[in-house]
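The other protein chains are all here in position, but one chain of the complex has been omitted.
Labels run A and B following the written order; every chain starts at residue 1.
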Amino acid sequence: MLKEQTPKISVRPEFQQAAPPRIKEKVFELNGIEVLYGGVSAVKDISMEIGHKEVTALIGPSGCGKSTLLRCLNRMNDLIPTAEVHGELLYHGEDLYGQRVDPVQVRKLIGMVFQKPNPFPKSIYDNVAFGPRVLGRKQGLDETVEKALRGAALWDEVKDRLEDNAFGLSGGQQQRLCIARCIAVEPDVILMDEPCSALDPISTGKIEDLMIELKERYSIVIVTHNMQQAARVSDRTAFLMVELDAEEHNRWGRLVEYDATEKVFTNPGDKRTEDYVSGKVG
Amino acid sequence: MEAGRATEQRNRLAVAGARSTTEAMLRSQPRGDVIRNTVFAGLLLLAVGIALAGLLALLIQAFAKGSSALSLDLLTNPPSTAFPEKAGYRPAIIGSLQLVAGVILFVVPVGIGAAIYLEEYADNSRWWNRLVEINIQNLAAVPSIIYGILGLAFIVRGPLDLGFILAAGSLTLALLVLPMVIIASREALRAVPDSIRQGSLALGATQWQTIRTQVLPASIPGIATGVILAVSRALGETAPLLLVGATVFVTFDPTPFGTDGYSAMPVQIFNYALRPQEEFQALAAAGILVMLVVLLAMNSFAIWLRNRYEQRW
Partner (left out) sequence: MLQAESKRYGERAIKWLLALCAALSVLTTTAIVISLIGPTIGFFEIVPADEFFFGVDWTPQFEPPSFGVLSIVAGTLNVTLWGMLFAIPVGLGSAVYLSEYASPRVRKTVKPALEVLAGIPTVAIGFFAVSFILPEVIVPLWPDGLLGGAEGKPFLALAAGLGIGLMVVPIIASMSDDAMRAVPRGLHEGAYALGATKAKVATKVVFPAALSGIVASIVLAISRAVGETMIVVLAAGSTPKLTLNPVESIQAMTSYIATTATGDISTGSVDYKSVFAVGTVLFAMTLVMNVVSIRLVRRYREVYE
């Protein structure tokens, strides 16, 4: 159970900045990241390191900017005309928002699975093959598709009906198809934006098991509302919260605590984290 | 004893009074309201009836007047003022077919291209993109004869200076229906959910790859329907063609670039309709029937196409 702790009123800045001691290899390094939509801040002052081949969870109440932050990592925020990203975001040491960086190339290395499964209105095969085809990797497509579907724990269920329309699959199967589609491109990182929130508990369980398998080959960053999920699958957890400005007009998200998952859930450093994970708030 | 009976009576009256009051309150509508409602509903039905009656009368009258002239010769014979019994619509039909072919050749690439740009690439917060949008909506409502003037001053004469040829008429009609195609195509593109685009882009596809492989294929049924409806509009237009050289009396088969003149179905119908003799009136009505059948077939095909192939999300 949670130990009695003297509540801290504010989070020490160095606590936010320092990476938890055990990250061996960084995949992302965020320094003072701020995202604005139309000049209004959505998240501010995010500094953290994300580890290679780990599962990192972003948790927090609604509206604290978790998805916004996630979408910075594969430059999907570029699609919103009024979005601006300030601060430094390094990917394996390279500036992700550098002058000569091509967002299309970024997304080939950093894939994304969305909250609501969004398969294309095509066959299962064509869904998975879409990525490799678009990348020009047309050789050995059959093997690529099989490998991806196996990797998403979907092969056995669909191997006899690859030509069927993807819309005929159940919600959980569609989401695993989207995962297969994502890994067919052989990315380095997989971002998941509340991947199970639209699914039933059994599908959710299957996908959570999948995530633990996937982390052996990919770095995973997952946004989730489900704290049990975060506690079960992730290695490290970041807790974000909404902060209001002085006049209470504007609100933005801030990183409150970021540490090994076990610590965040059993012995959090910040009272706000403790309140959230114990269900008192949010 | 007296007092007992009085109380009973009072109670009975009280109960009766209460009952009738409650019934009066619960009764659905006072009589006046019912009458008003029925009259209102009746008037509405009358309105619909008049509209439908007008349509029916038009169709029946066309059939009544034109059935005598209906024959295969109607489609294969050239027009004739001397021998109305042998007159037909041949050059007009061929002219209309060529005009429509030209319209499709122009309107499909340009209309779909414009729609793709406006829906997928253009930033709607920029003022000039909004101007283009209002512009297109306005062009869709400009009177067709103004397009005729445009054709006369710009295409037949003026900068393009093509002369009074069928291709000029085709281009004029194409400009007339282009806004319809753009608007319909935009709606078809807009119907594709954004999640599909996001999914494609998140896999590392470029914007054009996303449009070419995902958005466009899914919107083809809606676009095709829009094109067919635009073409049927172009088929029925008369006024602009009158100004760009569709002469009313052409007895040979027209060609796209021939300088000897050309004709079209509605123009020929117009010519026959102007003549008071019964035979020509019958010819006009027969021509109308032919056009209506063709248009009905096209529009039904367009609707069938949309219902059969439309992507349901």
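The criterion applied here is as follows: a contact is a pair of C-beta atoms (placed from the backbone, for glycine too) under 8 Å apart; a residue touches a chain by one contact, two chains touch by 3 or more.
Please read these numbers as outputs of a predicted model, since none were measured by experiment.
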Touching the left-out chain: which of B:L139, B:I220 or B:L305? B:L139
Thinking of the whole complex, not just what is shown, which of A:F28, A:Y91, A:Y258 or A:Y276 touches the missing chain? A:Y91
Which parts of chain A face the unshown chain closely enough to count as touching? 91-92, 94, 96, 98, 100-102, 104-106, 109
So which bits of chain B touch the chain we can't see? 29, 33, 36-37, 40-41, 43-48, 50-52, 54-55, 57-58, 61-62, 65, 109-111, 113-114, 116-118, 121-122, 131-132, 134-139, 141-150, 152-154, 157-158, 175, 178-179, 182, 206-208, 232-233, 235-239, 242-243, 266, 269-270, 273-274, 281, 284-285, 288, 291-292, 295-296, 299, 303
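In this section, only the chains that are shown with their structure count from here on.
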Residues of chain A touching chain B in the complex: 74, 76, 79, 81-82, 104-105, 107-108, 111-112, 114, 116, 118-121, 130-131, 134-135, 178, 181-182, 185
Write out the stretch or stretches of chain B touching chain A in their complex. 123, 125, 193, 195-196, 198-206, 209, 213-214, 218, 311, 313
